[in-house]
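Before we start, here is the structure in question, set down as structure tokens.
A single protein chain has been omitted from the complex, and every remaining protein chain is retained in its original position.
In this document, chain identifiers A and B correspond to the written order of the chains, with residue numbering beginning at 1 in each.
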Amino acid sequence: MITESDIEHIAELADIGISRDEVPEFTRQFNAIIEYFEVLDTVEGENAPDTRVVNVFRDDEPDPCLSQEEALANAGSTENGFIKAPRVM
Amino acid sequence: MKTIVGLEIHVQLSTATKLFCGCSTDYRDDEPNTHCCPVCLGLPGALPRLNKRAVEYGLKVAKALDMRVPEESEFARKNYFYPDLAKAYQITQSDRPLAVEGTVEIEDDEGHEKIVRITRAHLEEDPGRLIHIAGGSKYSLVDYNRSGIPLLEIVTEPDMRSPQEARRFLNKLRTILEYLGVFDGEREGGLRVDANISMEGSERVEVKNISSYKGVEKALTFEVTRQRNLLRRGQKVARETRHFVEGRGITTSARSKEEAQDYRYFPDPDLPPLRVAGWVEAIDLPELPVARKNRFMAQYGISLNHARTLTGDPKLADFYEAVAHVEPVLAATWVADTLLGELNYREMSIAAVPAERIAELIALLRSETITDAAGVQVLREMLDACAAGNPCEPPAAIVEREGLTRAAEGEFTQVVEKVVAANPQAVEDYRAGKKGALNFLVGQVMKETRGRADPRELGRIVSEYIDRGGV
């Protein structure tokens, strides 16, 4: 059973904004979905990853980079060739 | 109170390109965001491509540290959200690392050999760099040039018992990495350390992101004092993460969050597994520091101390081997003691010194064409020229120009007479049995002859002269 405070915790962990009034609806939907996920509890056995492909490499040879202008073209705000970002407190 | 230290070392591998894209790693003198592509900028849709050399370098280290390389390893995503982490996850290795269970031999605080166990080594990518502008500005600046630089994270068991042991371990590890040619010690920030430290029976403190290996000893020494003081006062050491403030030599509490971070690791679906177990056998390791040190003693007949110093840096060891042919023991003294001291004084790298010139200098000393004192003088002139970027003159030319050839015995009879005559008090002291008086007189002669005479020989000549009754 997922509670509203679980939902708030998961939103925090996911670093995703949900507003107060969305919490009850998310909680209800989450419980329905997780109830559905519980069918997985009946799965038995070990995982064995699909290893059709292994060891794919690139040689250590330089490729051209984007120009600074191209690298910054989509950035919202820049300063002296740097990209501006909110400060981590 | 027993101190317990374990380290996590992040080593930037000296590949030409980044771990998952072809951007050049040689970014340090360049403008921000000029060594970037869709992959390392985390642009939507870009996919990682693993650099084979980074894997080879990782395996070289694994072999040198006597580690076990499992059949298969895998890359995983470590999810956390930070503006310098371009994809909002770091590609790293979690449950299935490249290599496990190795050892490094160091000296403990009593000078005995001891083993530090290596838990694991894994490959991962470096994040970009965040720059916080001093002052009140609210934002940070991001440079993604570093984003995707290959790191090898090496984790030790908590086997070190003092900050000094930790320093010796790091020195040793660094030397091995340099010998392997997988790491460039001169790159700023090329080696970063997280250190776990506790007093036996107390909680563990993690000191994060110490960006110089010299800082590790300082940070740990600070922690030892801090933790011991807490315990002495009957307080508890809190389990926490702390930051090392390099400028002040202290650590400060970083976050008080109780719960451990939940990074939600899972295998990166963009990267197939690695199967490299068979590769390790094929790796030809270069001679490593311990083997080279032993060989130096056996082959060149030099002392343990000289051998240790000379093999502490592969470039220095190579240099020594380039000049040892002249006369190995004399060469060891001149390289390990004199040259190294002069280089440190000038903050010069051995790479800036032409070995053949030093070999010529050692030959002049060996043939007793010049005295040791004159040798030092010549060496200094050569190094000053190198440091200034000027061509390094052959030592013979300097000797010639400066007139530094060892003086013939007859050449300084007059000077001895003059000095003895001018210093009657010293002569009297000498006769009264004061040893220092002779040294003083010899020094005066040396000064007059600008180092061209051998001091031991001068001592004999001066004392004979006085003993014969010369005044």
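In this section, contacts are C-beta pairs under 8 Å (C-beta built on N, C-alpha and C of every residue); 3 or more make two chains touch, one makes a residue touch a chain.
The rule we apply is simple: contacts and distances are computed from a predicted model.
The UniProt record for the undisplayed chain lists the protein name "Glutamyl-tRNA(Gln) amidotransferase subunit A", from the options "ABC-2 type transport system permease protein", "Lactate utilization protein C", "Glutamyl-tRNA(Gln) amidotransferase subunit A" or "GTP-binding protein".
Note that of B:Gly42, B:Pro70 or B:Gly189, the residue touching the chain absent from this view is B:Gly42.
Mapped onto chain B, contacts with the missing chain fall at residues 38, 41-50, 77, 79, 81-83, 86-89, 138-139, 142, 144, 262, 264-266, 269-272. Residues of chain A in touch with the missing chain: 7, 10-11, 13-19, 22, 26, 29-30, 32-34, 36-50, 52-53, 56, 58, 66, 70, 73-77, 83-89.
Keep in mind that, in the parts below, only the chains that are shown with their structure count from here on.
Distance between chain A and chain B, defined via averaged C-alpha coordinates, is recorded as 40 Å. Across the interface of their complex, chain B is touched by residues 13, 15, 49, 51, 53-68, 71-72, 79-88 of chain A.
Chain B makes touch with chain A in their complex at residues 15-17, 21-24, 31-38, 41, 49-55, 72, 74, 81-84, 130-132, 137-144, 262, 267, 271-276.
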